[in-house]
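The complex appears here minus one protein chain, its other protein chains still in place.
In this document, chain identifiers A, B and C correspond to the written order of the chains, with residue numbering beginning at 1 in each.
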Amino acid sequence: MPGNAFGQAFTFTTWGESHGPAIGCVVDGVPPRIPLTQADIQQHLDRRKPGQSRHTTQRREADAVRILSGVFEGYTTGTPIALMIENADQRGKDYTAIKDKFRPGHADYTYWAKYGIRDHRGGGRASARETAMRVAAGAVARKVLAHVLGHEPAIRAAVVQLGPNGVDRAAWDWEQVDRNPFFCPDPNAVSAWESFLDGVRKQGSSAGAVIEVVGEGIPAGLGEPVYDKIDADLAKAMMSINAVKGVEIGNGFAAAGTPGEDNADAMRMDGDTPVFQGNNNGGTLGGLTSGQPLVARFAVKPTSSIRIPRESVDTHGEEVEVATHGRHDPCVGIRAVPVGEAMMALVLADHLLRHRAQTGASPA
Amino acid sequence: MPGNAFGQAFTFTTWGESHGPAIGCVVDGVPPRIPLTQADIQQHLDRRKPGQSRHTTQRREADAVRILSGVFEGYTTGTPIALMIENADQRGKDYTAIKDKFRPGHADYTYWAKYGIRDHRGGGRASARETAMRVAAGAVARKVLAHVLGHEPAIRAAVVQLGPNGVDRAAWDWEQVDRNPFFCPDPNAVSAWESFLDGVRKQGSSAGAVIEVVGEGIPAGLGEPVYDKIDADLAKAMMSINAVKGVEIGNGFAAAGTPGEDNADAMRMDGDTPVFQGNNNGGTLGGLTSGQPLVARFAVKPTSSIRIPRESVDTHGEEVEVATHGRHDPCVGIRAVPVGEAMMALVLADHLLRHRAQTGASPA
Amino acid sequence: MPGNAFGQAFTFTTWGESHGPAIGCVVDGVPPRIPLTQADIQQHLDRRKPGQSRHTTQRREADAVRILSGVFEGYTTGTPIALMIENADQRGKDYTAIKDKFRPGHADYTYWAKYGIRDHRGGGRASARETAMRVAAGAVARKVLAHVLGHEPAIRAAVVQLGPNGVDRAAWDWEQVDRNPFFCPDPNAVSAWESFLDGVRKQGSSAGAVIEVVGEGIPAGLGEPVYDKIDADLAKAMMSINAVKGVEIGNGFAAAGTPGEDNADAMRMDGDTPVFQGNNNGGTLGGLTSGQPLVARFAVKPTSSIRIPRESVDTHGEEVEVATHGRHDPCVGIRAVPVGEAMMALVLADHLLRHRAQTGASPA
Partner (left out) sequence: MPGNAFGQAFTFTTWGESHGPAIGCVVDGVPPRIPLTQADIQQHLDRRKPGQSRHTTQRREADAVRILSGVFEGYTTGTPIALMIENADQRGKDYTAIKDKFRPGHADYTYWAKYGIRDHRGGGRASARETAMRVAAGAVARKVLAHVLGHEPAIRAAVVQLGPNGVDRAAWDWEQVDRNPFFCPDPNAVSAWESFLDGVRKQGSSAGAVIEVVGEGIPAGLGEPVYDKIDADLAKAMMSINAVKGVEIGNGFAAAGTPGEDNADAMRMDGDTPVFQGNNNGGTLGGLTSGQPLVARFAVKPTSSIRIPRESVDTHGEEVEVATHGRHDPCVGIRAVPVGEAMMALVLADHLLRHRAQTGASPA
């Protein structure tokens, strides 16, 4: 009933506040005898790490992960894997100015309404810092997928819109994504995005983004009708990421305006293998994977912590102004890229194990 | 682990195929001593019922619901409530022509890939007929909300886009929604929509739709961070409806292009009560309800069963053409309106009970 | 959160009151392509059916089960299997005399305390009639075990103590169990038990029993440490049966008085196979099956509905006497035999599917 866990067969439970001593998670259901090291996890955390360019928060977080259980002599044992990151850089004082104030667009007011208590230290549990553990758990999920499928599916994400600026899909190049500070797949868009985000930052404003996550090498048949459809669980997983306001699969909202005969992906045979002639459905039909690339997009709202003052109220019922100084991402959507990848990996690992519970098969 | 149940504190489990003897569900966790009759449920089913205009399928389904347990002398007892609808009009023969064929855009191929078995009777479990039980369970959820909150929140939905045709939000009138065959809130749009859908039907094509669901009278603080956020569970609930390809909350995808200072809803005091100056966030912040109207939208793809022939393959690996005759909705999105309402009611009832487990409070 | 479901990978949810229109269950997670008919289920229900001798209740219940979903052309489809039994013989008037009285030893008072409502019709949901659906679901579980393991394990139970009278274990003969009205494995004990129970019935008293359930042909390694140990789940399953007050595994309570060197079952090799030299542990070590026979025993208290008057109180706070006439089992433990078998089958089927989720293996 509490909401800090995800998954049913492959599960993870996260804990920790942005300014407590540590954050961590327990990953459970992992098959035994999979090689797993701290470095396997760290490489993904490093992609999410702040402070790597002027376009993300300048907080310094080493984010060094430790494996505390569930791995023996380099292999998973089948018992729960506890992961922990100590919070090295806790500057609690950054937050005293807004101690009693409800920051607009943040969870301050709603947590107060729910719990009747105010942990003002940087958002506490509602901070995007929590997503570090999603990335850590997601790294374990990738190992599980590779182990069970016999190959590692390619689960990759990119920013396809920064503020109002999109990409040219014809210029998409996955190789480019890790070569610019925006995880942008279109090399021609980068310099415009840099100028745009520099302007946003200088104004003390912030920008939103749209991230696209693509999973390739996923077998057909994963997902559990009718409520735990693969796309339903992806929607939940993506929507649970901080600041996300929309999720779509395949052609998504555009499907509403497309005639039926154009939308349903036709099929032909390629030798003995049925193949689809399009992927409007984004790799899922009836809530089950179709074997085509799994395509999900999610929209991230602009960072709520901005320098431009905004009207608000405080815990005493006084009207106040809130301007957040300190080190914030002008666009939290950028660092959501490895988080989105992790969430797809986590959903797939869970469904892969659920699938073989019922069918006994490990589809490749 | 199987996916036929939804909810944790207020739960429902559905069963049944479109062409089996019956469909049903078990609703559990319902507080005792709530008045509940079959008529309370039937009125919602009647709004979803097919054959009410030329714009929906001409199948005749009485959809008469029976309460088989959990209610004694007109009141809930706290034990599981079993609901059942017999399938009166099972024309299995409608489907023999496509017995071995994978209908494009349908779940036929993926169910085959998952289960290795083909229940060709009208989609079997993947049929939209399953959504009747969502509406039935949703009617119980509304009773729970009214009982626990002390007032019945207004949970209403409307079609805001039919095919490529939107509505004029300035003309929005909830009163109109049940006065036209499209659940359209804009009376000026109706005649154009009629012409459009007549054309679609005559061509043997189909159209998609966007549905907006609005919940008013919802207290602040519902939702469970961080994975079971109220918006995450709404996203899952909506995405699990047949043919849905996208979900958004508040301003949704538009948030990505909005500057931070415009997007974060400011707050002021109205006497002793904090009030928001806007609702870009759609009634949720940090995954918890804010007390503002809860606003979710979902996109439904065009009906996959169309008369226009489409290329496909069959279970024997042969290339075939599929044209679906018989009685199909030209736009399944229309009848998704009461389903969307039901899913919001179900998510809220579940979270309301979960909320009081932890906090002991029944917020009003 | 509601308590009407059992299992995680192989699950079932029951509904229905003893005197409502029907009782039923939804069995989910069943692998596809398993042959399943109503007769497969009915044969087990018939062993539990009342009225088969003078030693059980004289109520006439046909207990004819119907499969309403999840089976197509004789095979499971992987979708939820709904089972239903109509309550043919509802004599509600039998209960009017005790309408407001709390019957001693029954759940009347505690249901009243919990739900604040009194469904006086024969115990309502707390009636042992609910166990019919356990037996029905257990029949499906047996099919799953046989399908996944490639052989049907022998899951059998017997009454090993009736009132104060035990059996001679040296005379144990499984063949005898279905040849006497007590499911007694010791043919020499039967006539003494008949005299004993005739006396109990004539006095208007009742008797308890101890049932032993033995599962053979179970592979090693099933169970999930540390909370969902196989013995922990068996304990829960058995203790959840009406009127059960104790559960033990292997030598059970006797283990407390046994020296360590006598209790730990030694091992030797039999060719390439490790074999145990004893089974004090009842087929489980560390919460996982060991491959030896799984042995569980449970104690059933004497039927609480007796003709001998007992002191009690009623819903109005008045002191009353309660004597229950009507048709009751003098020893409910007897008909608990097929229920105990069913619960072991259900626990094993669930753990077998859970096991292959994590390990991918279907041990034989």
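Keep in mind that, in the parts below, a contact is a pair of C-beta atoms (placed from the backbone, for glycine too) under 8 Å apart; a residue touches a chain by one contact, two chains touch by 3 or more.
Source: prediction; values computed, not measured.
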For the chain left off this view, which of C:Pro21, C:Pro181 or C:Pro225 is in contact with it? C:Pro225
Which of these, C:Ala62, C:Ala113 or C:Ala154, touches the one chain of the complex that we don't see? C:Ala113
May I ask you to list the residues on subunit C that touch the chain which is not drawn? 1-6, 8-9, 14, 102, 104-111, 113-116, 125-126, 130, 161, 163-164, 200, 205-210, 220-229, 231-240, 242, 245-253, 255-261, 263-269, 272, 274, 277, 280-282, 284-291, 299-304, 306, 308, 310-313, 317-319, 333, 354-355, 357-359, 363
Touch list for subunit B against the chain that is not drawn: 1, 8-9, 29-32, 78-79, 148, 225, 353-354, 356-360, 362
Counting contacts across the full complex, list the positions on subunit A that touch the omitted chain. 1-2, 4-5, 8-9, 11, 13-17, 20-24, 26, 28-29, 32-33, 66, 68-70, 72, 75, 77-82, 114-117, 119, 121, 124-125, 353, 357
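In the analysis below, only the chains that are shown with their structure count from here on.
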Centre of all protein Cα atoms: which chain's centre is nearest to it? B
Same or different for subunit B and subunit C, where same means more than half of the interface numbers show up on both copies? same
Inter-chain centre distance, subunit A versus subunit B - centres from mean C-alpha coordinates, in Å: 26
Centre distance in Å when subunit A and subunit C are each reduced to the mean of their C-alpha atoms: 46
Here the gap between subunit B and subunit C, centre to centre from mean Cα coordinates and rounded to Å, is 39
For subunit C, what residues touch not just one other chain but two or more? 1, 8-9, 29, 32, 78-79, 353, 357
